[in-house]
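The complex is shown incomplete by one protein chain, all other protein chains being positioned as in the whole.
Read from first to last, the chains carry the letters A and B; within each, the first residue is number 1.
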Amino acid sequence: MKELIKKVVEAYGPAGNEAKIREVITEEVSPYVDEIKVDALGNLIAVKRGGEKKIMFAAHMDEIGVMVTHIDKHGFLRFYPVGGLSPLTLIGNRVIFENGTVGVISNEKLEAQKDLTLNKLFIDIGADTKEQALEKVNIGDVAAINREYVDLGKRLISKAMDDRIACVILIEALKKVTKPAYDIYAVFTTQEEVGLRGARVAAYGISPDLGIAIDVTRTGDTPESATMDVSLGKGPTVKIRDSSLLCTPSVRRYMEDVAKANGIEYQLEVLEAGGTDAGAIQLTKGGIPAGVMSVPCRYIHTASEMIDYNDVVNGVKLITAIMETEFTGALSHYITT
Amino acid sequence: MDTKEFLKQIVEGTGVSGYETPVAALISKTFAEVADEVRTDVLGNVIACKKGEGHGKDPIRIMVASHMDEIGLMVTKIDERGFLKFTQIGGIDQRTLVSQEVRVHGKKDLLGIIGMKPPHLLSPDERNSAIKMQDMVIDLGLPLEEVKSLVSVGDMVTINRNFIQLAGDFAAAKAMDDRAAVAVMYECLKELAKLRHCADFYAVSTTQEEVGSRGAMVSTYHVEPHIGIAIDVCHGEMPGVPEQDTAPMGKGPNLAFGANIHPKVYERLVDVAKENNISYTIDPVPAGTGTDAWAMQVTRAGIPTGLISIPLRYMHTSVETLSLADVKASGKLLALFIASIDSKFVEGLLCY
Partner (left out) sequence: MLLKKLSEAFGPSGLEGEVRNILTEELAPFVNEWTRDALGNLIAVKPGTRGPKVMLAAHMDECGLMISSIDRSGLLCFRKVGGLDDRVLVSKYVVIGPKKIPGVIGAKAIHLQRPEERTQVIPLNGLYIDIGAKSKEDAERLIKLGDYAVFGTEFGHLSDTVVKGKAFDDRSGCAVLAEVLKEQYSMPIYGAFTVQEEIGLRGAGVAAYAIEPDLAIVLEGTTCSDLPGSLEHGFCTGMGEGPAITAMDASVITDKRLVNELLRLAKENNIPVQFKRSITGGSDAGRINQTKAGVPVVVISVPCRYIHSPVSMLSLVDFENTIKLVKLFLESIDKGGFAL
């Protein structure tokens, strides 16, 4: 699985520019599903038949990035963030465009460090003039963070663990699942980082009976971090809430039941800021029961997001088990009546 | 049941956003006595329908949304000595939390206290700045092991507060925002029994308003009403707040108009109030009303909306205060409005 992780996290695909990562994933899942389609917003929808009801699994394949908004006469690029980026994490970082052009981010002179804002930053792609720069990039082009994957053994570091690690989990679950209890709609969504936009329209198109998003979540296990009762290595989480949704209680219980029945270690997650695709799915049409499994991840939205390999292994187990387990409790009541 | 008694029951019930089941059960039970059918949807909205005399395939549907969720707290961590860290659900003024008694809804309901350091131990600086929520804890007075066995991360917490009858017809409680509006729907259901109406009335007790009108969004989608009315609370007059930002207490329902409100729905509400000598006040709102009406209006291909508000003081605290006469008058106005609606009026709503 680590080879697949490397391949998927290193692929290029900022929000709105998911063509390349979509190809990578399409190639991986094609042999294992009954049907594959791409919708108007570029969501990749892989369907595996199993039963009358529809479960939508959403893992977003977009990553954060930067969009070029201006090229000056000396060939320097100005940019806006695509998704939530802090200027603190960008200085000295490299970015890469879809065509392979690499640049480095640096800053104008600053009176004080607190003056550091995104509009004081620029990208240098090694061009001397505007014309030279235009040979490689244009305004409106988007670059992703350029950073290689590192395997520390137990822990893995890369850019775009958010949310490619969830894409890997969904791909692996599709490979492993033998007897799906229902129709599985595995959706690799687009534009999550700019407002859950892919998942919203995909859910409308699919009209699932249940939606489960797979994402990353922050942890509270680093020095002097804000309160959060989630740590790396203690298993994937079953989410209770974030700013985008209050997970449907019956879905949360069903997910916990499946984890317990299969002896999979998990944590409960209360995330105070941040959202996920399930927030959009839950509010689709007349309402859809929705839940989330997250992979604990440190340093989210930086070039070096860290996860624990064991959490990924357990995540695959939990998602596979959910695919194969019939609804329980109040959830079965909602869906069958 | 007397509307005041119903209101007392539901404000003392529990139903933090996303976890409205306990209060929803109280509402369903009482509404079932006065409506033709009551059901619950995926997001927990309670939809009570009272059929009108309109026949045919597509009777007029009027949906009224009053949100039954309340703001609250959620446990984020149990510390090594059994104190609970928490966060908020909905917008809470952290200064109102200090020294409150709370109920932690764990495996069973537990009483707790949001404690603070006594003044003797504070520096002058500390005394003069508000305590941040992230620095507060809930003290259950129980040993760590017992806390761990009864409470889990994600459990809901509410303020422990009973209904308080004040002088005259004023009353205070937690969650008056917006269960007073649920009581308005109850009053309306009882009033409607005395009237003839052709429209079907959908009384929807919505969920998750405090986190973004989420319940109204999905229930409006599936009820697909011809007219949507939200009932909510607005700020009652009080010293220190400009007059134009508040409405007088005890002078009847407050009727909003502006871009969020269909002009003909507003006009009809005003006409009905005048014809029936129901006193009311008005509120021009230039953009969003911050209520379920904002979500309802842009559902599907657009819904004509109205908004009735009950003036209320000390919003989002555990002593929200209002006039019970305003609640009754709002229920009566709503019933008379519904009874006044015919298909000609509904057709006219698209004639701009």
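We take it that a residue touches a chain if its C-beta (ideal position, glycine included) is under 8 Å from a C-beta of that chain, and two chains touch if they have at least 3 such contacts.
Everything quoted here is computed from the prediction, not taken from an experiment.
Colleague: If the hidden chain were put back, which of B:Gly56, B:Pro118, B:Pro239 or B:Pro286 would touch it?
Modeller: B:Pro286
Colleague: Which residue among A:Arg49, A:His70, A:Lys260 or A:His333 touches the omitted chain?
Modeller: A:His70
Colleague: In the whole complex, not just what's shown, which of A:Ala15, A:Ala46 or A:Val187 touches the removed chain?
Modeller: Missing-chain contact among the listed residues: A:Ala15.
Colleague: When the complex is taken as a whole, what residues of chain B touch the one chain not shown?
Modeller: 242-244, 257-260, 262, 282, 284, 286-288, 297-304, 349-352
Colleague: Given the full complex, what residues of chain A touch the hidden partner chain?
Modeller: That gives, for chain A, the contact residues 15-17, 39-41, 43, 67, 69-70, 72, 78, 80, 82, 119, 138-140, 191, 194, 197, 200-202, 204-205.
Note that in this section only the chains that are shown with their structure count from here on.
Colleague: Applying the document's contact rule, which stretches of chain A touch chain B when the two form their complex?
Modeller: 220, 226-229, 240-241, 245-249, 268, 270, 272, 282-283, 285-289, 334
Colleague: How about chain B: which of its residues touch chain A in the complex?
Modeller: 17-19, 21, 41-43, 45, 74-78, 85, 87, 89, 134, 152-154, 208, 211, 214, 217-219, 221-222
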